[in-house]
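Read through the structure below, which is laid out as structure tokens, and then see the notes.
Every protein chain but one is kept in place in this view of the complex.
After this line comes chain A, so read on.
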Amino acid sequence: MDKIQIDNVNLYYDGYQALKNVTMNVKKNEILGVIGPANSGKSSLLRAINRLYEIDYARMTGMITLDGENIHKLSLNDLRRRVGLIFATPVVLPGTIYKNIGYGPKLHNKISTETLDDLVVKALKAGNLWDEVKDRLKDSAATLSGGQQQRLCIARTLAMEPEVIMMDEPCSGLDPISTAKIEATMLDLKEQYTFILVTNNTKQAARVADRTAFFYAGELIEIDKTEKIFTHPRCSQTDDYIRGKFG
């Protein structure tokens, strides 16, 4: 069974259709790259999967399932714990590094200080950040550099022990070294998680994604193995986008 099954999904913001009849799947333990020009519906896809579109009063039709369960039957709390989302700009919450990591776990269950301590250490290690911050957990998270903040955001999501991690252009504001660190983190974690990586950087998709989906104007144009998309795409639009002819 696929991890996520997306069936005929449409997403409407006030008078604007962001997703048009999207049907696709996400397999367990894969990194799925999602590429496409601006306003092609990439971010909307992520917001549909964790139902974040609801805070914008958008409307969705069609069905999305997680492990075969309709996401609209799951509690929001549970869905968003199982499906983490990492944004383009790293946003640290006001407060210490420790508090940032602990925010998610504390929402979901009553948790003892020791368990939380362990969880924070584990998450920071998995997020490739531990060595840089182990002596300053009680410092304000805002003192970290941009790349560190993004890894903090990843660790913050990992701390909730999710099953799927969605990333919305996670490296768009980062330098090549930080980008490499985040890509390495993803490849490290692939065994345990399923990734959906939205990226404007087609080369990044080529580097890390197992399969890649190409979106254009709210429609899924094609989805296939990454090598295939980058060497013999079925649609000429995909080919043009990858070659940088538009977008």
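Note that in this section a contact is a pair of C-beta atoms (placed from the backbone, for glycine too) under 8 Å apart; a residue touches a chain by one contact, two chains touch by 3 or more; residues count from 1.
Methods note: contacts and distances are computed from a predicted model.
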| item | value |
| --- | --- |
| Protein name (UniProt record) of the chain left out of view, among "Helicase Helix-turn-helix domain-containing protein", "Biotin-dependent carboxyltransferase family protein", "Phosphate transport system permease protein PstA" or "5-oxoprolinase subunit PxpB" | "Phosphate transport system permease protein PstA" |
| Touching the absent chain when the full complex is considered, from A:Thr65, A:Asn128 or A:Thr157 | A:Thr157 |
| Among A:Lys3, A:Arg80 or A:Arg211, the residue in touch with the chain that has been omitted | A:Arg80 |
| Residue, one of A:Thr89, A:Thr115, A:Ser145 or A:Ser236, that touches the chain absent here | A:Thr89 |
| Interface with the undisplayed chain - residues on chain A | 50, 52, 55, 57, 76-81, 84-85, 87, 89, 91, 93-95, 103-104, 107-108, 140, 142, 153, 156-157, 160 |
